[in-house]
Structure formats: structure tokens, C-alpha cells
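Omission of a single protein chain aside, the complex is shown with its protein chains in their original locations.
All chains are identified by letter, namely A, B and C, in their written order; residue positions are counted from 1 within each chain.
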């Protein structure tokens, strides 16, 4: 298994006739993602590669059984496109775009909740369940199927870390980019809940940064008696307070949002926090073997 | 029977400690309305007349079983107060206030729909089911229990007309002031639907004016083969186009909104339209006897 | 309250909607320098409709023509309204005119979007626009409008532009408390640009407490009024001048119109709609109404017609007694009070020798008779 995305997802691509949409279709199909439809208003009847184009999500769903959408339209059009996908009944909608007004994300999240859909993003690399399917532009060679669930606030950092995991022989069940914005389609808490319920996931690696409050969810989860092992890397110990480090949410606005405070909070909740990128793999391994010992103790 | 309001409604008064709230409690109790609670944040424990005051609608509901609210707070506070009543489970909320921003009414209506509550108003005299209860400041002596359902866009016009009905011996089942604003808690269409289903109501008198589109609902209803007899008075044949006649919705913005167009449309749908206030009673009597003849024809 | 065209366009510009680059001039400003190229459109800034058909938009090909247009337009009244300003814009090279509006509509329990593939002056004569009911502003859906527009607009690229624009307009209406934003024509220029060539914006005056721009509009509206009317507006009275000679001091919009209609049906001519119900029932409330109507030379008779619920009739009657005592004008006043506590009225009226008609018909007949009409 995996979370949100596996071989069963039937994917439609909004904005499929644009440059990113076209490139995605080629790259994702190569990876094995089941891309069944494109959507581009006014362009129905066209084709992108082998993928038929429809004028609306509803038409695409009816014709192809698509149940998952990835949105490649300009920031001003993202909300409209994603709401269309959610309300047409898609179970998963991936928004990679950054520069989305936070109010649009707020509206998106409210609609997703009301319709029982999952949204990944915005400002996210997407989601990949290695060996099954990917929805995003992550470099495929960095990933390998396995039992580590990865949650990341940052795209390239997740590529880097997953490559290290893969080189160390630790495959991933699903890697979800929750995105760098303050409001998230899927929060760390929600992703943790999904990984907790996924039998294939044995441990979770959380890749966080300074700013925001996402890390408190991770600590909260790790403190549960039934939690799976959690390791984390929090970047930005060299970031100054009060300055936005690229991501809208990566800004130390209060003491609790600093690197030191987050690491302390997470460690006291039982999260294995790496001191840097270089010991991230070992930290995860330590979390796993600690988890295994705990399980043996419990069994004994 | 009657619509929305009868002896079973247990009424709470929001803004009860204000001048209007206090006067309402006295006047409505005198009429026989079951006023069980007042709400005034921070004033719980006080009393207005015999009526206990609570700090929230929820507290008032729990203590007294109140299920109906009437709101006497300043325009800026109406939305908040009415939403509280709706979401605490009141089945009927009456808003007499005028000067309410239309966006607030829009939000109010959306919340009422979502919660299955009825709202009467804003900018309305309220609602009265003669002989049972009244929620508003209408002069009690003008009303008499009976079988005419009255729907009015204007307060004082409904007093005038109901007094004429009462003097002519024609009692009223319920008189509902739907209000003079463009967006309405209860529209003419919704009120007509309720009167249609009310066995006590034998005919409907609709009091309309120039501007807006409410009258098209009335025509639509009257054109139904199973419609109850409908009579109407539409005021404003002397009103110039393009000018707001007091009510926000009383403005002839297009030809369809003029007096002549409305009267023509309604007459062609089978509504008995009076030529003025003076023949309103006769027109309603004509509608009733026409309806009776039609019923006899159908039975024969 | 309606904004002037240039105010409406400035508002659209502030939310990123393209409008022509215009220049606003006031009476006495003279012919402006800095007009980069001719021809220009000189547009009278008035609130009344049908300006175009009345010659309120002038094409000026050079500076002298501009100067002449300015002089002429400032000297002309449109629907009785002299322009307080002129808007000078480049004369647009329009390739196509469409119509787009967003407005509050009771049938939708909120907003509707309306679009017509043919805009411009003749919009009212053509086929009715396509109507997309939105309701609460957050219920606007791009895909919903797209579906509604499919039949009306074959050009999908233009359609997408219109949809994006409508989304912006709904948001703007909600955030600025506007009841109508009408862009007509919404134009494509020969260079492909999409421009709001004319715009009509109406704001919701009851949002004044949370919107300083609307508050300022209301205050400006009062300032534009004659002093006697301004005193009435300050009492929250609602007034519309009509052509006749029988003035009304009335309560409630519906009853005021009913009385106007009855005056006309009796052969008289109503002089005004004047609803005093939102104001106080003390003399403070009614005094400005009498002052204005007494000073109006066209008014021959005043009919006081109030049917009160929350308004208590003994209070109104006492106010009338006081005002009649202090009043200088000898114009006849006819009374018809009814409603809450009307039983106390005859006693009060007896003290100053006035008669309260029991029926509106009788009061109207008396007023028409006093005005010298047929009744």
C-alpha cells in the first residue's frame, strides 16, 4: 500500500495543453502513472500524446473514470480549476503551483473538506508512491519502493533526502510534499494520520524547516503510545529571525518558531531529530531500530 | 393552522434589554405570544418583565426550550445575532431591522438554508398569525383570525390592508412581511409554498410594489393548476423609473419592473390584481369566489 | 448609490481590470494639457442613464474641438443633471463589444453574473443576456459560469477571459459592498486588449458603517442636496420629487406609494414620495419635512398619511399639534393617521382644531379638492 496515490489512481491533467502539462504527461506516463485524460476548456477533442483532452473535468471523468487531478494553470486560475476537480468528485487533487494567494488556499481547503477530497499543495513538488505512480516533477531515479513514509515542506530537500534513503537501501512507501505555504491542502498532521493507518509504512521521515507550527503536529503524533517511529530533519538553524526564507511559512515570527525550539519540542516528544542532512539516514535508522526494540519489549 | 408561527412557538428576544426589545416583550406578551427568554450578552440573570435574560441563544434554548428568535440589535450586529440563533437550532428567526447591508442578508439566507431554518426579513414588519401570536410591532386591532394568507413587501401597507380585510369580515391565517430588500430571508415564492400547504389558508393576498422580480414568483404560482386563489395589489403606478422609492428593491430598473408590466404578467397568469387600495377587498372576494366556482366545476 | 463613470473605472483599475487611461476635469479647469494623441472621447459624468443617446459623449479630433466639447458639455444637463466632471479618454479602436455584469438579484438569493455576446448601447433591445446565478459570493464557480457561457459565446479564448473577469468582479462586489458592477461595453480593441470601455457601479449605502468610501458617498450626496432637502435626509427621510401639487408626509414605502396612486386615481397629482418612517416621531423628525414642502411653490396641499405599527399615533399627533402651532405657511394640511394608539388621536387633534380622516379615501378626496382638482 501507500497513501493517497497508487496504481489505481486514474489521473487527469488540468491545463494539459500548456508547457508544464504536456511535459508532465510524458514524464508521468514514463514512470507508470495512469494518465487517462487532459482538461483544457475549449480544446476538447484534441490529444496530448495519447491522452484525450476534454473541455471540463466532469466530461473527462465521465468518459475516462478519472478520479485524480493535477493542476497546471496560472496562479489566478488555480482555485477555479481545483474547485472544479473537487466538486466533480476527484478524490485527490495535486496543486504544485506556488504564488497562490493564501485566501485561495483557504477556500480550496474548505471545499476539499466539504467534499471529502484530499488536496496536496499548493507550493509543493507533488506526491510519489515509488514504483507505482508519481504526480509531480520529482526526479524518478531518487526513489525506490519501500516502507518509509516521507513528509516534506520543501521540494528539492525531499529529492535530496530520498536519494540518500535510496542509496542506503531504504525505500519509500509514499513521499508527500505538503508545501511551503502557511495553509496546506494536506497538513503534516493529516499526512501522519494516513501513514499511521498504512500497513506498508513502517516509519515516517519528516523534513521540516523553521517558521510555522507544522512541527507541533509531528511532536503530537510522536508522543502517541501507538506512534510509528518518526525521524526528522529541520533545516534553517542559520536562518535569522523575522525574515522570510523563500517559503511563505518559513519565517521565524516567534520564539516557538525557531530551529532550537522546534528541535527541543520534537525531541522531548520522542522524535529522532537529525543534526543535519549528513546524519539524516542514520537518524532514521536509529528511529527504526528503537521502534523495533520497543515493539519487541512490548511483545515480551 | 397557519404558517411558520402559531401558539407552539417559544420565542426568545435578542437585544431584549434595548428599548425595542423591552417594548416588544410587553406588546407581544399582551397579544398572547409565548415569549420565554431574552438574550443580551453579559446580562444573564437579569429579567425584562417576567422574561429571564441569558448570555447566549444556546443557554436560552437549553433553559427554556425557545425555538424562535426575534432580533432587535443595531444593523451592524444583526448578522452575528441571527447566525447565532440559526446555528443554535432556532426554526424561525425574524429580523425587522432595515439598513442591513445586502451582503449580510445574503450570508444570513445561506446559513438559514444550510440549517433548515426560516428567516423573515430583514426590513420587514415581522409576522403575525392572528389570534395565536405575533412577532413584530403590527397594530393588533387590525387583525382577525381567518383563512386569508397575506404576503407583503411593505409594513404599513399590510396594516392598512389587513384592517380593511378585518372590517370586511375576512380573517387572516398568517400575515408575513417579506420585507423591502432585494434579498429576502423568505421570498414570496417560499411564502406561497407554505400557504399552499397550509390547510387553513383558502386564498392568498399578495401586496407588492414596483421594482424587483418578486411578482414573477407570484405569477408562476398562480399559473399552477392546483393553485389556491391569489389576489394582489401592486403599488407604485405613479412612481418614476430609475428612482428608489424608499425600499432598496422598489426601483424600476427595467421595463419588466414597471407597474404596468407586473400587473399584465400577473393577470395573464390568473392573479386577480386590484386597481388600487380601494378595490382590494372586492378583488380578493372575486378571487375567492372564482376559486370556489373552479373547485365546484372540477368536482362536477 | 451610483458612482460616476470615472469613479467606477478607478475602482475597477484598483482590482487589476483594464480601463482606458482617462483624465478627469472639473468645471473651470480649462482645456487640459498633456493629451498625447487625438481623437479623444469627452464623456459627461452624470448618474442618469441614456447619456450616450443624449449627446453626452463627444468625439474630439483636436485641441480646439476638445475645448469646444468641454464648454458645451459642462453647459448641458442630462436627465436634469449638470455634469460635475468630464472624463477625457483616448477614442478606442473597438473591434468587438460585449456585455458583462454582476448584480444582486433576489431570485438568486444573492449575486448573478450576466453576459451578452453583443454589448453596447442597444443591449436592452437585444436578446436577454445569459444569466448565471451565484448566490453568496463564495459560491461562484469558474466551471459553473463556463457551462452557462458555452451557448452564448463561441470564442473559447474570449470566454475564458470573461470568466476570469467575472470572478474578479464577484470578489470586488463582495469586498466593496457593491450591488451592481456593469461593464458595457466590455470591449476588445483592435490590438487584442480587453477593456472596460464603460462601467456602472452601484454601492450598498447600508454598508456605510464599515466602508468609508460609501460613507463619503452618502455624505457627498447629502451635500449635493438643497439645504431644505438636506435637513430631511439628515432625519433619514426618503424623498423623490414628482410633478404634481399634492405633497405627502407619509410612513412606509408601500403606503406612501399607495397614497400617491390613490391621489392620481382621484384625479389629483402627487408632488412627492416622502417616507418619514425611519426618522423620529418627534417634531424634530417632521419639522424639516414641513419646512421643505411649505417652501416648495409647486406644492398646494400637504397630506399627512401615517399608518403606524411601532410608530405610536399619539406621538405623531402631538408632533403635528406642535408643528401646526409654530408653522407660518397657510398651505392646507390634511390628516389621516391610523394604527397603534389611534384612539388617542381625536382628543389631541381636537385641541388644535384639526380633523383626522378615518379612511384614506376621504383624506385623499379632501386633498384633491383643496388642490383644485376634479374630485
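Heads up, the rule we're going with is that contacts are C-beta pairs under 8 Å (C-beta built on N, C-alpha and C of every residue); 3 or more make two chains touch, one makes a residue touch a chain.
All figures in this text were calculated on a predicted structure; none of them were measured in a lab.
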Among the chains presented, those that the missing one touches
A, B, C
If I consider the whole complex, including the chain that's not displayed, which of C:213, C:229 or C:324 touches that chain?
C:213
Options A:1, A:106, A:264 or A:292, residue touching the unrepresented chain:
A:106
Taking the full complex into account, find the residue in B:41, B:89 or B:171 that is in contact with the omitted chain.
B:41
Residues of subunit B touching the missing chain are 41-43, 56-58, 76-77, 79-81, 83-84, 87-88, 107
Residues of subunit A in contact with the chain that isn't shown?
20, 23, 75-76, 98-103, 106-107, 109-110, 113, 125, 136-139, 142, 152-160, 163, 180, 182-184, 187, 207, 209-210, 212-214, 216-217, 233, 235-240, 242-250, 254-255, 275-278
Pick out the residues on subunit C that sit against the missing chain.
13-16, 136, 138, 168, 171, 174-176, 209-213, 215
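The rule is short, and it goes like this: only the chains that are shown with their structure count from here on.
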Any chains in contact with both subunit B and subunit C?
none
When the centre of a chain is set as the mean of its C-alpha atoms, what distance in Å lies between subunit B and subunit C?
26
Provide the C-alpha centroid distance between subunit A and subunit B, rounded to the nearest whole angstrom.
53
